[in-house]
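The complex is shown incomplete by one protein chain, all other protein chains being positioned as in the whole.
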């Protein structure tokens, strides 16, 4: 069994909403980035890649590559999940902590978990989405950005206990 | 086997001490929050809930609910541990990293670990408390707050390898 972590952050700029865990939430700011800037899926993509030492999201999907402009980040996550499976891995669970002053994540948690379950092809009880503010301090507290911390646990056939 | 993460932060304000891992440590600041603002136990509560997709601490214990005003955060952690067990989970280990410029955690580490072992009902060797400063930079480095990152690993009977 192997566990990987992931961390990502994107800047908030004036806009009409943010995409988190593949879900669009209306808001008076948007996340800035080359793709849809879904920090949650980016962090989780990194956590999955980490379980088999397969580099990071910037490696697989360079921000300099025009084909990923505005891309839905589920593409990145599904790619990582496919790569894990191709190496004999079974995804045990996936967990994301969103660190954001706003918008509120709670009302959208279940829809976000369902997205993770669909993108990863695992059961809902293995998918977790949590959220906290940064209590008004730091770059998150000043609403300059949203951060995400992810964890993924994978058992590799043959290789692992 | 499933692993969850947790992150929490609370602001430091003038006061006479902080409660971390259920232990009161005299200090020239206090943590601000609705409950006792124990960032370590809050992060660990989230990590446990994450292992079965059971939402987050704000879900189970809304800060808007007056009954949690000044509450000892062990209540939150014990609730999460009970929920994990009710779903067939055995807690393999619990780990917290405290990120704080002060007070020093080292002298209190063993008492904090004993608290975790008691609250979670697991052996002491499965309980870890670590600490680091933020090297005087960022909101932690400016002593505006204390952050905590937690990890919990749980094996669910039947469901998991």
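Just a few scattered comments:
Labels for the chains are A and B, by order of writing; each one numbers its residues from 1.
Basically, contacts are C-beta pairs under 8 Å (C-beta built on N, C-alpha and C of every residue); 3 or more make two chains touch, one makes a residue touch a chain.
Keep in mind that what you see is a predicted model, and the values were worked out from it rather than measured.
The residue from B:29, B:45, B:115 or B:153 that touches the chain not shown here is B:153.
Considering the complete assembly, chain A touches the hidden chain via residues 1-11, 32-33, 46, 49-56, 58-59, 138-139, 144-145, 149, 151, 153, 159-161.
One chain is missing from the display, and on chain B it is touched by residues 1, 3, 5, 90, 92-93, 95, 97, 99, 106, 109, 113, 124-128, 130-132, 134-138, 141, 149-151, 153, 155.
The rule we apply is simple: only the chains that are shown with their structure count from here on.
Between chain A and chain B the centroid-to-centroid distance comes to 23 Å (mean Cα coordinates, whole Å).
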